[in-house]
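Note that this complex is displayed minus one protein chain, with the remaining chains in position.
== subunit A ==
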Amino acid sequence: MKWMYEEMVKIRYYEDQMVEVYSEGKAPVFNIGAGTVPGEMHLAAGQEPAAVGICAHLTKDDTVTAPHRPHHHAIAKGVDLKRMTAEIFGRETGLGKGKGGHMHLFDPAVKFSCGGIVAAGLPHAVGAAMAAKMKGTDWIAVSFIGEGAANAGAFHESLNLAALWNLPLIVVVEDNAYGISVPKTSSTSVASNDMRAGAYGIAGAYVKDNDPIAMYKASEEAVSRARDGQGPTIIEIETHRYLGHFQGDPELYRDKEEVPGLRKQDPILKLKKQLQADGIADTELEEMEQLAKKAVDEAYQFARDSDFPKPEAALQDVFTSEMTKEVE
């Protein structure tokens, strides 16, 4: 629980800093391609429980695929925070040498990837789960998606395949209630996507109230099921996105009072109260908060201090020229 708290603080602080940094150079006229961090930016403040609740059970050998809103998953999975930030800044020290950006973070060292196409990471997680099984390991694969992605063909094809082959796959559906502007009630035929587990003959769980502890418990079960060869699970968590779909989103589709109301129920505050009730001293909590913030500050500083790639580097990395080592 302490780990979860520290990670949640780190993620929130990371995203709050990003709000600031992202606005640098975009004023007075909002120009998406201008400033310190160019391009679209999808932030996850409020959605931390989904990421930390399950990543608490994962090792670096487990694979995680994430969607276009990936920072909370990346941080919880242990992606190199400095190189991740440098990538978002478009610097040569970034995870992808500045070729991917914030929606395309790849850190093979902790087996993390994400991508900008809705539901497309699911089949990749199926493949990782296949590889784990073929290699005879107890590694598992977790694919995070939004609730909107559960209506895509890739979701249904992947779950059928994972169920059919009894793969160690967990699909975490983050139900933040909106697919960009369209509410879940207008897009999804079932009340919650864990109900769809029945269609594939696999396990499903629903986590209410954006609760990190409930997410931790549901994940614990799903992870042990996957590691024991008992097949896939869908976990849907009710969560909340405090910010727009992307930075600059006018959010005309929701009530002005919605977010302030949600923030009063903030999962980080709830977990903090729980830890205090469990007897964790305030000084220890503060120390954890400071450590988390320090890591984030250092990552932003590393990104700022890093050089931009040479323009000609754009022509590299289409193909690798190395051939695979001879195998016997």
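Some notes on this structure:
One rule holds for everything that comes next: a residue touches a chain if its C-beta (ideal position, glycine included) is under 8 Å from a C-beta of that chain, and two chains touch if they have at least 3 such contacts; residues count from 1.
In the analysis below, contacts and distances are computed from a predicted model.
Missing from the rendering is one chain, named in UniProt as "Alpha-ketoacid dehydrogenase subunit beta" (options: "Oxidoreductase", "Carbohydrate ABC transporter permease", "Alpha-ketoacid dehydrogenase subunit beta" or "Iron-sulfur cluster binding protein").
Among the residues A:Pro49, A:Gly100, A:Gly148 or A:Gly179, only A:Gly100 touches the chain that is left out of the figure.
In the complete assembly, the contact with the undisplayed chain comes from A:Ala132, out of A:Ala56, A:Ile75 or A:Ala132. Within the set A:Ile117, A:Val190 or A:Leu291, the residue that contacts the chain not displayed is A:Ile117. Contact between subunit A and the absent chain runs through residues 63, 65, 94-100, 104, 106-108, 111, 113, 115, 117, 120, 122-132, 134-135, 141, 153-154, 157-158, 160-161, 164, 316-320, 322-324, 327-328.
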